[in-house]
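Only one protein chain is missing; all other protein chains are in place.
By letter and in written order, the chains are A, B and C; residue numbering begins at 1 in each of them.
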Amino acid sequence: MRDIQSEQDDRNIEIDRVGVKDLSYPISLSDKTHGQQHTIAIVNMSVSLPHHFRGTHMSRFIEVLNRNRRELDIHRLGTILKEMKDVLEAESAHMELEFPYFIEKEAPVSKAQSLMEYKCRFVGSMTDKPHISLGVKVPVLTLCPCSKEISVHGAHNQRGVIDVLVRFKGQLWIEDIIDMVEDCASAKVYSLLKREDEKYITETAYENPTFVEDVVRNVAQRFNETDNITWYRVEVVSFESIHHHNAYAVVSSDD
Amino acid sequence: MRDIQSEQDDRNIEIDRVGVKDLSYPISLSDKTHGQQHTIAIVNMSVSLPHHFRGTHMSRFIEVLNRNRRELDIHRLGTILKEMKDVLEAESAHMELEFPYFIEKEAPVSKAQSLMEYKCRFVGSMTDKPHISLGVKVPVLTLCPCSKEISVHGAHNQRGVIDVLVRFKGQLWIEDIIDMVEDCASAKVYSLLKREDEKYITETAYENPTFVEDVVRNVAQRFNETDNITWYRVEVVSFESIHHHNAYAVVSSDD
Amino acid sequence: MRDIQSEQDDRNIEIDRVGVKDLSYPISLSDKTHGQQHTIAIVNMSVSLPHHFRGTHMSRFIEVLNRNRRELDIHRLGTILKEMKDVLEAESAHMELEFPYFIEKEAPVSKAQSLMEYKCRFVGSMTDKPHISLGVKVPVLTLCPCSKEISVHGAHNQRGVIDVLVRFKGQLWIEDIIDMVEDCASAKVYSLLKREDEKYITETAYENPTFVEDVVRNVAQRFNETDNITWYRVEVVSFESIHHHNAYAVVSSDD
Partner (left out) sequence: MRDIQSEQDDRNIEIDRVGVKDLSYPISLSDKTHGQQHTIAIVNMSVSLPHHFRGTHMSRFIEVLNRNRRELDIHRLGTILKEMKDVLEAESAHMELEFPYFIEKEAPVSKAQSLMEYKCRFVGSMTDKPHISLGVKVPVLTLCPCSKEISVHGAHNQRGVIDVLVRFKGQLWIEDIIDMVEDCASAKVYSLLKREDEKYITETAYENPTFVEDVVRNVAQRFNETDNITWYRVEVVSFESIHHHNAYAVVSSDD
């Protein structure tokens, strides 16, 4: 059969990225506490394409993913990117995986156990050497300092999400990121809370009011003090309870 | 050209609904205050298909919609369903439109004006005579009675949505539904609030704690007392600020 | 602490369903081929609430789910619903789980192996005895019979989804449903295809043109002939390649 993809192209335009997108695939990765965690990732994989080739070979992405899915840790991403470059004969490769990750959490007073979901992502690019980022979305509670200050009692509060993306040296677990940022808002959130926990969280939040501006700054300060984080971007979104729209703030470190 | 759709089918299976789905189309409808409102609907249109025909004629749905889009009020839905039945030679027709609808709202203290979005829907079915329902999603604030009761100060609160679907006799405006249900939770929400408004809403919510159970009951009670509402379904979802999941409650009237 | 939820309510309105919604939780279930499959479900759990109680106890839903998550098969759903009724002292209970399920598929010619995702759901309700349904979304290829008939060469084709919900007696695996419905459209779809497979699928689809009307009828016919399926609803959506909207068809068996 004729291999059209390998034929010559004379439009003289190099393609930055070509590949597969929105592929749902089961993967396994290391878990700081339990050894291994099974999850399901939405995967994008792509390579650059020189101007003289007409097309890439899409099926090879799936083969690379299938071969590596049982140990798809962030530390293996470099090896996978290298493999993509090799089998697709490309100068650069790019891969993104977004997946839910679960951590067993203990309620603050009752110590009741349950699992809490954090949406995470790995983002990797490689031309000569791999550049890898780790992303984690941490749900939190934000309580408005202005509302507390001006009101006779109460203060509006709401669910928010701290979305961080970091580059780092050495080892950095998803669990480490969560530990660093989860107490940067007004209170932590949980899947399972008994009444004594609900009291604790309500009061904790009231004593720690935070604007989205405060939350991004608290996280940035924490990351600035963490030696092995070499770059970060922090976005906080707060689903304001008094509005039908959201508040947000973004801080990035210098590149 | 051969008309395959009109050919005979011998599988002897009548099709409940066949048609077009997820079509985005600009429409105009009557507005209680300003005469007319332009919006954009996601439209589903379908008809039943007798067992002996192989297919329907999809392009005719678009033609019907295009002819009626400039006056697409809930009171015209019966006429449109009749037109669908006629041009598609069908025993029954069905149509759903979901669209954002905007109302000019005044902040409670400052009287500052802004526009607030309510997602609405029309649902119509017709075999012999049309059956039409009106749906409205009303964002509100819910403040937890339990959290208020057990905590020294504060109470967790959050955005919620009251989603109602009603059948009615006579005239019933989207604006009427919103007026009836918007004060059934702890406080109303707005697009634009100055500080004096934020104080007012924070305090109002604290004085009116509501579980999702309270909100659905408040709405049901209001609808039970409204003569021209002949049937309803009310669902309340509350985006709990202390959790990463939601609370909900549903009440329907008897059919 | 005062237990507000257990207090009396005098609005005299019984609540159909109250509970938790959109909770993401890891579960394990039986797999026809490999014994067990780990996946992640979006879970809704609710109970009815008599008119004289003010509220339900939301944390108990999470406790029931947490206790049962490691063996969350469709055959255990009755037991879980019973447990929900007991711990929440309710007359009826309701539970829905939606989750991705993966099956190892072999490409039709090359026999290359890969995993393919099917979104599935369990829906259970119980007052006296449990009523359980199994839902599966099966991606397929549909090729338009009209376009093939009227065109000199080619025919427009596209991805579609067959969404079935069935009630059944005895044992029925997700794998069985997929086997029954996957060849009811123009061709099957796969995650990994080599060129010889692509040729095979292109030609198979061209030789088996199907309208959405044909696909729902093919599935309905297959289910009518299957003794242990006691009720079904089939919806087919086709993401028409010549339009920016979709075509769809729905058939239900009599209740």
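Rule of thumb we're sticking to: contacts are C-beta pairs under 8 Å (C-beta built on N, C-alpha and C of every residue); 3 or more make two chains touch, one makes a residue touch a chain.
This structure is a prediction, so every number in the text was calculated from the model and none was measured.
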Legend entry - Identified contact with the non-displayed chain, of B:S92, B:S114, B:T127 or B:N208: B:S114
Inset, instruction - For the chain that's not shown, point to the residue among C:Y190, C:F223 or C:Y248 touching it. - result: C:Y190
Inset, instruction - Tell me which residue among C:M116, C:M180 or C:I229 touches the hidden chain in the full complex. - result: C:M116
Inset, instruction - Could you tell me which of C:M58, C:A90, C:L141 or C:I178 touches the chain that is not displayed? - result: C:L141
Inset, instruction - Mind listing the chain B residues that contact the chain we can't see here? - result: 1, 3, 23-26, 38-40, 59, 62-63, 66, 100, 102, 112-115, 117, 191-196, 199
Legend entry - Residues of chain C (touch criterion as defined above) contacting the omitted chain: 116-117, 139, 141, 143-144, 146-148, 150-159, 187, 189-191, 193, 195, 198-199, 201-203, 205-206, 239-245
Legend entry - Positions on chain A contacted by the hidden chain, ascending: 1-2, 4-5, 9, 11, 13-24, 44, 46, 49, 54-56, 58, 145-146, 149-150, 211-214, 216-218, 220-221, 237, 244-252
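By definition in this document, only the chains that are shown with their structure count from here on.
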Legend entry - Chain whose averaged C-alpha position falls nearest the assembly-wide average: C
Legend entry - Length of the line joining the C-alpha centres of chain A and chain C, rounded to whole Å: 28
Legend entry - Where chain A and chain B are represented by their mean Cα positions, the distance between them in whole Å: 34
Inset, instruction - Give me the residues of chain A that touch two or more other chains. - result: 117, 191, 193, 195, 199
